[in-house]
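Structure provided below as structure tokens; questions to follow.
One chain of protein is taken out of this complex; the other chains stay put.
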């Protein structure tokens, strides 16, 4: 129905306010130091070097910072198909062991939608809005903005290295959110390095390092001098190709990218899910879980770019300054969202 | 009887092969029990016995493929270590096995080299090619070294096998039923080859079911029954004696069929050409068993195929009781054509399905309404099929593959005859069967004829045909060269018809 | 290649063939205990989770309470449906390992039917239409392998596997089409429109996830059980055991094999429809979740009988459920697939020994 389609946009608007006004609820009692137990459900491997790992790392770092929070990660759920995804949600809720269940990934949303009403006292948070469940909070990522960050990095890579050539976007199966990221990517490239050609190739999977490696190699041969990728397990291949090619620079899509190949990745885009955690723990400890919507975007630093790595500083000494400038002005950036089809 | 059981050795001091007291058990089954025999240079020693007597087991022991429970083998006076093929080859023993001894996708040379003990890691292909040519010429067995075995005739394959054995250095060769798959002419040529080689000092142990070959070619004969030696003879032996020893009390020779009056004309073959067959006309009458003889590849198999409806003729028509048989085996079956194919395992039985499934295979429409197998109906059919040729064990639920070969054949024929066929086309129906099973098969086919059917039997064993048939047709080069009452012609006349283009 | 496959299928059949019930049962128990012990040990060594914890957690996760039992049954439902189709096909010597692709296209077929009827139609009509359309979709996706097998002698094992790989891309493409794509702009992974509420299969065990689709599986099992006692199954056995004999008996083995491949694919399509209406509620890339592969294993494990296949499906589903809950203890879920693989290999080994006897 058409009303369904219209709704999320409104939700998103209010959501921005919610996020900005946090904390909205006042603490109800003295439970601020209560031990919290959190289950994190992810469809793929926890160390995928991408979407999943970003949440795992974010939650675990936040738990360390919190000191009284324990995280259990349930990974690879999607291997069991839709039935497995739903079962994982129900399993976690059924056990009663967790103060909060984080269902990270669009594929887990239907399971949350189905079971959250059965467990009204259980707090959930997931990746898309769920109707009619008061115990489900939501966080959204602005993928066009992630892509915009990436486009900024790629453009800087080209400008600062003084090369004449194209910038590259190396994607996976070509899913809609990748297309959104590409949409933002192209805007940023046009903004920071006007007239630069953008070469985009989708390998068909996030997971095949050899294919990613060969794709990157070909992109370099086609004149790409600065490359950003949206691969998961495939990204190590991208960095291999990068290391083996003279005169090109590469950027990662998360802090773990730097761990994969610290000598190659000059800086990364990042979605800092850790930013969400204090919001959640506060609400939980206050006993006031609400169906809030938080958005990770440029305005709240939820999506951003990392500092230049050591390799980055060495290769492009001016990179850090550009990044600092960019971050300072990030809140004022206007990134167009991709028009939906149909 | 010119020999005696307790005279185990010939007068030759050093036999090429000396088997002493060999016993072999397959689990609880004693396949060989204290068997002794020897082969002297320059002789053909025949080993006969009914199916399952243990002949092939003995060959495998001598070849080193089986390690016997007891006994010893020596060659040229030296003991052969048992259970290893390389040892028996090294001792100068060659083997031509009953089944499966050449690999069709390899060339003659490759087969020659395959498994040759002591051959270098890199194949000496050109040397071997020369060896085959030169050695073949010397012993009078010529084979094209570069031909694929698949392209060789059966006779050439036998020759290649013998050549391989001799080329590997064998002075004596065991031949396990080499003539079973040969046409009479090819078989005679093979045995002539053996005789010639005997003159060069080689020795042969010849296993065969064809007693005529024993009579004509063997210098000595050993008879096995149930794994024991039950008779030894040298010189000319009487066939009846041999048969009696082979089969014990159960054996009887079938009487030559009494000539009978032909029934009505049922099958008309008009101007049929198909495969080797060229423009054949035939009238076949009910109540008559028609034997079809011919050198392999003369067109008799094509005739069987056309009659069975397995193949539509290129030209001409075949009518059964006025209905045309169109090259559709299923339609042929429903018109009353029963088929006993040559290769039972490939074409006639589902080996891993139970006997009952095999029994009803051609009446699967009759085993109940669409929604339910009628168990009693199945039992009834299955009992009939089993009873007809007395399949043993008479059980419905064991896998057909668990039956012995003879009983498998009884099952097939029982099934094919179950629906009172009008025309029975049987290819090699008794090949490789032991005498009781062969007799049961013959009785079954004759009773079908007695019930009014036309029975056509294609077989390469002339003796078998002559025992069975009322009327004999000889095919040569796709044409009928003889068509007569089976009792009339002599073997020589038949032999001439099998090779002559003009009728005798 | 056809002959090669026929032979292999024969062997599978033998692998599944029977001996006495008590003997089979007692050996199965012994083998199961052996595997369990080995797995517990492996888990202990690699992850440090002790056997007692592993075992209790496993039992709780698979059959610990009504919800766990229901989860197991829901999981077993599509598995049993694919497995039943595979069982029928294997008897005729056809090994269809294209269940993944056939399920995906079956789901597309089912969702087309649901969309065509709209949310106004009565539930029962939608369900029947979706299941029929699912069956047609699944079968349609087996036409190419069936045609290649019948005309070119291409092994359906390989062709159906390749079709699965092709389907991965095809499904992604289809799910982007406006006809199928979820119009919700927040949905940024490939997934179809949610099916209307009227189309969702009702829950038949209150307070659990057990949906009415399980009845479809039970009906299919009953149907196969009946079929197994009909002359039709004897004919399929003959085709599987000796195509030459079958051809002489008027059974048209090639046509029969084609039909069996299509039938087993249709079963996969039905499984997909049930999964769509009862679990996924929209077409997703995760709707199949390996069921197409596991279904074949279930058929082998179930000894080519309908009841055995369904029992094996339930056992596998319990294994998955238990394995999943083990992950809360830190045991990687790949242990589940490992155990499934070992179980099937052990069954094949047992069948081989039986055959050798």
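Here the chain labels run A, B and C in written order, and each chain numbers its own residues starting at 1.
In this section, a residue touches a chain if its C-beta (ideal position, glycine included) is under 8 Å from a C-beta of that chain, and two chains touch if they have at least 3 such contacts.
Heads up, the rule we're going with is that contacts and distances are computed from a predicted model.
Choosing from "Monosaccharide-transporting ATPase", "Arginine N-succinyltransferase", "Putative nucleoside ABC transporter permease protein" or "Dihydroorotate dehydrogenase", the protein name stored in UniProt for the chain missing from the display reads "Putative nucleoside ABC transporter permease protein".
Looking at the complete complex, one finds that the omitted chain is in touch with A, B, C. Per the touch definition above, the residue from A:107, A:145, A:186 or A:208 contacting the chain not shown is A:208. Checked against the full complex, the candidates C:161, C:198 or C:307 give a single residue touching the omitted chain, namely C:161.
Here the missing chain is touched by one residue of A:90, A:122, A:187 or A:261, and it is A:261.
Contact with the undisplayed chain is limited, among C:28, C:63, C:172 or C:198, to C:172.
Taking the complete complex into account, residues 63-65, 85-86, 89, 95, 97, 99-106, 110, 113-115, 117, 119-123, 125 of subunit B touch the chain not shown. Where subunit A meets the missing chain, the touching residues are 45, 47, 173-174, 197, 199-205, 207-211, 213-215, 217-219, 221-222, 233, 236-237, 240, 244, 259-261. Contact between subunit C and the unshown chain involves residues 1-5, 7-9, 11-12, 14-15, 46-47, 95, 97, 144, 148, 152-155, 157-159, 161-163, 165-166, 168-170, 172-173, 293, 296-297, 300, 332, 334-338, 340-342, 344-345, 347-349, 351-353, 355-356.
Throughout what follows, only the chains that are shown with their structure count from here on.
Taken together, the touching pairs link the chains end to end in a line with two free ends. If you tally contacting C-beta pairs for each pair of chains, A-C comes out on top. Ranked by distance of CA centroids from subunit B, the top chain is A.
Chain nearest the geometric middle of the protein is C, using mean C-alpha positions. Rounded to whole angstrom, the centroid-to-centroid distance between subunit A and subunit B, based on C-alpha atoms, equals 77 Å.
In the complex of the two chains, the subunit C residues touching subunit B come out as 10, 13-14, 17, 226, 229-232, 234-235, 237-238, 241-242, 244-251.
Those residues of subunit C lying in contact with subunit A across their complex are 61, 65, 67-68, 71, 74-75, 78, 169, 172, 176, 178, 181, 183-191, 207, 209, 275, 279-282, 284, 286-291, 320-321, 324-325, 327-328, 332-334, 337. Within the complex formed with subunit C, the residues of subunit B that make contact are 329-330, 333-334, 339, 346-353, 357, 360-362, 364-365, 367-368, 370-373.
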